[in-house]
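Below is a structure I'd like to ask you about.
Note that this complex is displayed minus one protein chain, with the remaining chains in position.
Chain naming follows the written order as A and B, and within any one chain the residues start at number 1.
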Amino acid sequence: MTEVASISPRQMAFRRFVSHKAAVVCTAILFILVMFVIFSPLTARYGVNESVRKPPNSFLPPQSLAWLGTDDIGRDLYSRLIYGIRVSLIIGFFSAIISVALGCVIGAVAGFRGGRFDDVVMRVTDLFLAFPFLVALLVVRNTIGAVSWLTFFIGDKSSIRFIVFLLALFGWMGVARVVRGQVLSLKEREFIEAARAVGASRRYIITRHLLPNSVGPIMVALTFSVVGSIIAESTLAFFGYGPQAGDGSTSLGVLVGAAKGAVQTGYWWIAVFPCTALVVIALCINFIGDALRDATDPRLDRGE
Amino acid sequence: MMSVLSIKNLEVTFPTPLGDLKAVRGIDLDVEASELMGVVGESGSGKSVTFLAAMGLLPSKARVSGSVTIDGQELIGASSKVIRSVRGKSMSMIFQDPLSALNPVHRVGDQIVEMIQAHSSATDTEAWKRSVELLDIVGIPQPEERASQYPHEFSGGMRQRVVIAMAIANDPKVLIADEPTTALDVTVQAQILEVIQRIQDRFRTAVVLITHDLGVIARVAHRVNVLYAGRNVERATVDELFAHPTHPYTQGLLASLPHEGQRRLTPITGFPPNMLAPPPGCGFAPRCSFVTEECQSALPGMKPFGSSETACTRVDAVSVELSRRGGHG
Partner (left out) sequence: MTRFIGRRLLWAIPTLLLVTFLVYMALRLGTNPLESYKRINPRASRAKLEQYKKLNGLSDNYVLGYLNWLKNFITFNWPRSIKGSREVFPALKDAMANTIRLGTLASVVGIAVGLFVGIFAALKPGGKRDVAVNTAAFVGISIPPYISAVLLQLLFAVYWGRWFGSSLFPTSGVYPPGHTGFDPLLMLKHMALPTIVVAIQVIATYSRYMRSSLLDVLNSDYMRTARSKGISERRVLFRHGVRNALIPVVTIAALDVGSIVGGLIITENIFDYPGMGRYFLRAFDQGDFPLLMPWMVLVVASVLIFNLIADVSYAYLDPRIRLD
């Protein structure tokens, strides 16, 4: 009799992920990008605020001196793009981590306990998520930025730290809902009843049973949280509310924001390269998130 | 008697990433008018797939060959128009889980009306009246009110009755019931079986009852087909099957039923075969205590033995051995 070799759910998920060719390509692209960015002092050609040395050096089109051209005060766009992507990735990544951490805790407790707490959490997140995003973002940004003891901890309105916390403040809600949904569906399963019957504490059940079984949706939520943060940060920066340290450091959003002016003047490289970078990054992360979702969602037979 | 449903040499193969899965490997089956035919087999025996193929309800990637005729009309390879005219009219099917079988957002009465209007020109009022009648026939109290309710407002047993009512709406020649009681409580099971029997008596519908539960078979079936690994292994009247099973698999099944005074259960050893690569000979050979080389090399066909038919090539030796042991097991 032939026996089917057994593979763990994790291996199955990995195999499924790998079968999505687009996602694998995107992972590779992102990996290369991250490598580029991590080794930025080496891969960038100039400093982030350093002018390309040949005057006049503003608005030079792509050439051997500046591979992607220069901006309005003569800085190399290629180098700035690398540093800018680094900043955006940092913001995206860290705010996502905080969002997911917060969201897991709140969502798990809400789903598990139910009752008043759950109701309140649900209504609050409902309203916030239904509210126009940018408006809420701007208002909250200003409000928090005006409270001095808060800025003491998380930095001034224009600092990276602040933006990370701001985006995390908005990001946890989506994650909480996902986690809550998972917990609700797992709560009634027999292995949870069994754990309860053996006398496991609530905290034990949540941390050792519910959360590990939700790893799939949580990873998916993390991925989409990252891309959401990156796009949100770039939107803020586009309108001038982004991270601005006086030393000329930049983010992807700031660079894309400069594209506004390029429309009239015809300096196409100012617009094309940052925009392409942003879209490519967003696309890749989205593809990966989608493939992760397919890989970890045990609903087979979707016509494959 | 002319069979009302006739299946000949049916083969169904599913292409999968791991290879071709041969779910049904040459099944023959005849259902006569007004009889209740039990089809027994475990998961993977092909019992459900056979009838899904007959109804044309398999996914499009499934490959089906052979012949299935209902009242003389060939269904395999027939145009979708023909198949649709047969479905719900000459042949109906009910399934295991009544909750998910009914659309949760339509009223129960409307769903029956849809069945009726699919094959007749009844007006909405006429069809509604008829659906209330049908609900009454299957034993649902206060049918006029219940017809306006939604599936989630019914209990499991009641829902299954609704499903039955829907299936018999157009007075089909054959009603195929795929494990209709498996998802229900034992007491409710008995009620549903009783409903099915009542319907058969009243409307002379042929019923195919697919199940893995021998108790159900014993209760209501007239004739029985036993399937294993995608093929027939035994065919007999219900009395003969229980009194003198001819195939080792059937015997194993009967022996595994718990009886009074028994201290340990006697299951059939081994596992069902992997249908991606079924054994070349008799499908049961790996688990059979009477197995010989010949069994493992050639696919056995059904041969008469007494008043039954069996696919066991060693049936003579087997039955001698069994009467020596005293009955089955």
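Just so we're on the same page, contacts are C-beta pairs under 8 Å (C-beta built on N, C-alpha and C of every residue); 3 or more make two chains touch, one makes a residue touch a chain.
All values reported here derive from a predicted model rather than from experimental measurement.
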Chains on display which the left-out chain touches in the complete complex: A, B
Filtering B:Val39, B:Ala53, B:Ile70 or B:Leu102 for touch with the omitted chain leaves B:Leu102
Consider the whole complex, including the chain that is not shown, and state which of B:His119, B:Arg146 or B:His244 touches that chain. B:His119
Just one of B:Val86, B:Val138, B:Val233 or B:Ala311 touches the chain that is missing; which is it? B:Val86
Need a quick check: the contact residues on subunit A for the chain that isn't drawn. 22, 126-127, 129-135, 138-143, 145-147, 227, 231, 234-235, 238-239, 256, 259-260, 262-264, 266, 271, 275, 278-279, 282-283, 286-287, 290, 299, 301-304
Give me the subunit B residues in contact with the hidden chain, please. 55, 57, 80, 83-89, 92-93, 95, 97, 100-105, 114-115, 118-119, 150, 152, 163, 166
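The rule is short, and it goes like this: only the chains that are shown with their structure count from here on.
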Distance between subunit A and subunit B based on Cα centroids, please, to the nearest Å. 53
